[in-house]
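Only a single protein chain was left out; the remaining protein chains are all shown in position.
Showing chain A:
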Amino acid sequence: MSRDMSYDAVMKRKNEIMKKAVGIDYQIFESGSIAFDYERMMQEVGYTIDEVRKIQAETGVGNTPLLELKNLTKLARKVAPPGKGARIFIKDEACNPSGSFKDRRASVSVYRAQKLGYKGVIAATSGNYGAAVASQAAMRGLNCIVVQEVFDSRGRGQPEILEKGRKCEAFGAEVIQLTVGPELFYTFLCLLEETGYFNASLYTPFAIAGIETLGYELAEQVRAIAGRDPDAVVITHAGGGNVTGTARGLLKAGCQNTKIIGASVDLSGLHMASDRDFNRKSFTTGHTGFGVPFATWPDRADVPRNAARPLRYLDRYVTVSQGEVFYITEALAQLEGLERGPAGNTSLAAAFAIAQEMDEDQILVVQETEYTGAGKLPSAQLTFAKEMGIEVRRGDPADDKPGERIIIPEHPSQIRVKEIDLNVLRKSYISNCIENYKVEKLTEEDIKFLAEDTKTDEEYVKGVLDELGVKF
């Protein structure tokens, strides 16, 4: 009997398909309510730092240079109040085999897939992660399929995503290119079922364990250079894996006091599933369209329990505008001789502003760069934006309006960060947990879990529950 391949029927088989495709029984970590045993999941299914380092060394992943951005630091001090302007360092993750930190994330998944005897891996991603999975799969002799959201209904492809697709094909992967819509997940499930391949999800404990080495290495490198821990690390935040993995790595290295700052490009007002809006944004990742929903509901991911839980680690979350990131991308190339980005430079734009709040002897680390080139360069993205009717001009980035105007700053002093109130996100997350798990009365375990998962305490969670009128 042939299987029912209709949208509803396939979506109903989601859990069954995923269990086969990631080889994890998430059920054993569940409490039956909101709480689940996150640390046990990370320990039992993930790998230790030493194991991950060994796996990554096999495919040339990691051990990327940490570079001091002396000219950008000097520039920040020019516009900062006297005595302010922390030393800015950048982890040159573009040096990984496929050109981004995503190699770390892919490395453990593809290793795991090979070890468990899967013939191939599939990833649903329009980002650098596709190229990372394709590259790792090539090294380990596995087949690879990447499913991308890339075209609008007129067949116009987003240049950055077209480039990422090209790179996947360069590594021998099959690239399925879809038009806009969350039903990409349906196509993805159909493919997993048809091929029996491993789901190289961005959100498994393997993927997050792979990123922990980034934070760990960074801590070691800062200590070797400066004899101290980094005061703050700025991390481009989208789905939450970059924040979670890096922060966990820093903690494993003993950096208890390092501030974890997330940064996203502000795309507020644009709908991520809109056919029209899709090609009116110049950043396809690292933006608030992922950053906010994944913070307030991480378990929206393609696995039952997301190992990427940004609110568990974030001390601060800021946004910058598209124009500010393009400006800092130019500055990085022109002053530091590093042509990188653009999306990965979101954290650099934020760091340039945040460094000016910090003392000169403090250390601020931007934890990634990514490869650039055709499709990805600011010139490619801004040419496309102009073709899509977006106004591009110099001015005050405060006037930036996603989907309508991109304002390139006139002076470095105009680069600023906007704060996102973490308490608003925390409350929204707690409320989403109650709604999605249909819980009427929270257990002690739930409250303890929510306190950990929001980096707060039980009193805070109880206060939010009172506000929401929920019993515990």
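In the analysis below, contacts are C-beta pairs under 8 Å (C-beta built on N, C-alpha and C of every residue); 3 or more make two chains touch, one makes a residue touch a chain; residues count from 1.
Definition applied: contacts and distances are computed from a predicted model.
**Student:** Which of the following names does UniProt give to the chain that is not shown: "Anti-sigma factor", "ABC transporter ATP-binding protein", "NADH dehydrogenase subunit M" or "2-amino-4-ketopentanoate thiolase alpha subunit"?
**Tutor:** From the choices "Anti-sigma factor", "ABC transporter ATP-binding protein", "NADH dehydrogenase subunit M" or "2-amino-4-ketopentanoate thiolase alpha subunit", the unshown chain carries the UniProt name "2-amino-4-ketopentanoate thiolase alpha subunit".
**Student:** Which one, A:106, A:180 or A:442, makes contact with the chain that was left out?
**Tutor:** A:180
**Student:** With respect to the chain omitted from the figure, which of A:32, A:172, A:269 or A:463 is a touching residue?
**Tutor:** Candidates A:32, A:172, A:269 or A:463; residue touching the omitted chain: A:172.
**Student:** Can you tell me which of A:31, A:268, A:334 or A:436 touches the chain that was removed from the display?
**Tutor:** A:334
**Student:** Out of A:111, A:203, A:384 or A:429, which touches the unshown chain?
**Tutor:** Looking across A:111, A:203, A:384 or A:429, the contact with the absent chain belongs to A:384.
**Student:** Go through chain A and note every residue touching the omitted chain.
**Tutor:** Spelled out for chain A, the touching residues are 6-7, 71, 74-75, 77-78, 120, 143-145, 151, 153, 157, 159, 162-163, 166, 169, 172-183, 186-187, 195, 271, 273-276, 326-327, 330-331, 333-335, 373-375, 377-384, 392-394, 408, 411-412.
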